[in-house]
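Missing here is one protein chain; the remaining ones are kept as they sit in the complex.
== chain A ==
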Amino acid sequence: MVRTKEDLNQSIKKMNRINAASNTPTAVGTQETTEQQKLQHQLQIFQNSLPKVSQTAYMLLLNECVPLSMAVEKKRGDRALNLVGNGDDEVSQTEGKLEGVHLSPPLDPPSNQLCRELYEADEEKHNRVLDRLRNIGFEIGNKVTELLVFSNNPNLHFKDMDLLSVMKFICRDVWRQMFNKQVDNLKTNHRGTFYLFDYDYKPIQTFALDSESSAKELQMVKPFLEITVGVIKGVLASIGHAPENVVCLASYVDRPEEKPRSSFTKGVSFHVQVTM
């Protein structure tokens, strides 16, 4: 995923210290520039050694989870219907099996069509798709903690962390790893209820339908928030707050006046409730 400037700055500082220790403190004048160059060179090597991935590809993949879940749910539904329909007919069943074994299976419908189908699906199916998405997010969340704690920041001790610090960890580190930014605002009542406000939630920024259908648009974009709901639950679960003790809901909020206008009309708020 994405490393940010601050990570790099920290590493520069570290390297500075190492350099200061290893070199004799007589470096002056002309050597100063070469020192600078050496540092820059080291930074270059360090940056090249970091695992990198295209941000565009990552975002597309993350968003593609929604049509994927819909397609899986749809295929499952079709399979169930087929089994019910052909239960007593041996011949058609084997035919169905043969048809299932395609060398090049037919492509799923395009993502925009799947999103529309998800919007039009009945409530039960809709909920099943959302559950699927939350599960994907949950798995991601579990792994993200692992990654952040053991590869980036071995100094974090969750044992003596209270819930607020854990939420701060989500707002700062998890968000930065996933969306390359921090949560804009965190509110709490100090009794286990937290509101995480993100006024320009990255994955949905360029989503829009035609000019007139804005309520429909908000409804269609809603499933894209569920992955992050799952991520929050997954992170909390990996730190020791069991998923059944955590309630997490996503909703839209208005953007405050001083925030610059961006292409999506609403900000997003994640409401997290933890029972201790």
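Please note the rule applied: a residue touches a chain if its C-beta (ideal position, glycine included) is under 8 Å from a C-beta of that chain, and two chains touch if they have at least 3 such contacts; residues count from 1.
Note that contacts and distances are computed from a predicted model.
> I want to check something: the complex is missing a chain, and I'd like its UniProt protein name from "Light-independent protochlorophyllide reductase subunit N", "Gamma carbonic anhydrase-like 2", "magnesium-protoporphyrin IX monomethyl ester (oxidative) cyclase" or "Trafficking protein particle complex subunit".
"Trafficking protein particle complex subunit"
> Pick from A:Q36, A:S165, A:T206 or A:Q273: which residue touches the chain that isn't shown?
In the complete complex, the chain left out is touched by residue A:T206.
> One chain isn't shown here. Among A:Q42, A:S111, A:N135 or A:N185, which residue touches it?
A:S111
> Kindly state which of the options A:M220, A:V246 or A:V268 is in contact with the chain not pictured.
With A:M220, A:V246 or A:V268 as choices, the missing chain is touched by A:M220.
> What is the set of chain A residues that contact the non-displayed chain in the whole complex?
With respect to the unshown chain, the touching residues of chain A are 56, 59-60, 63-64, 66-67, 110-113, 115, 206-211, 217, 220-221, 263.
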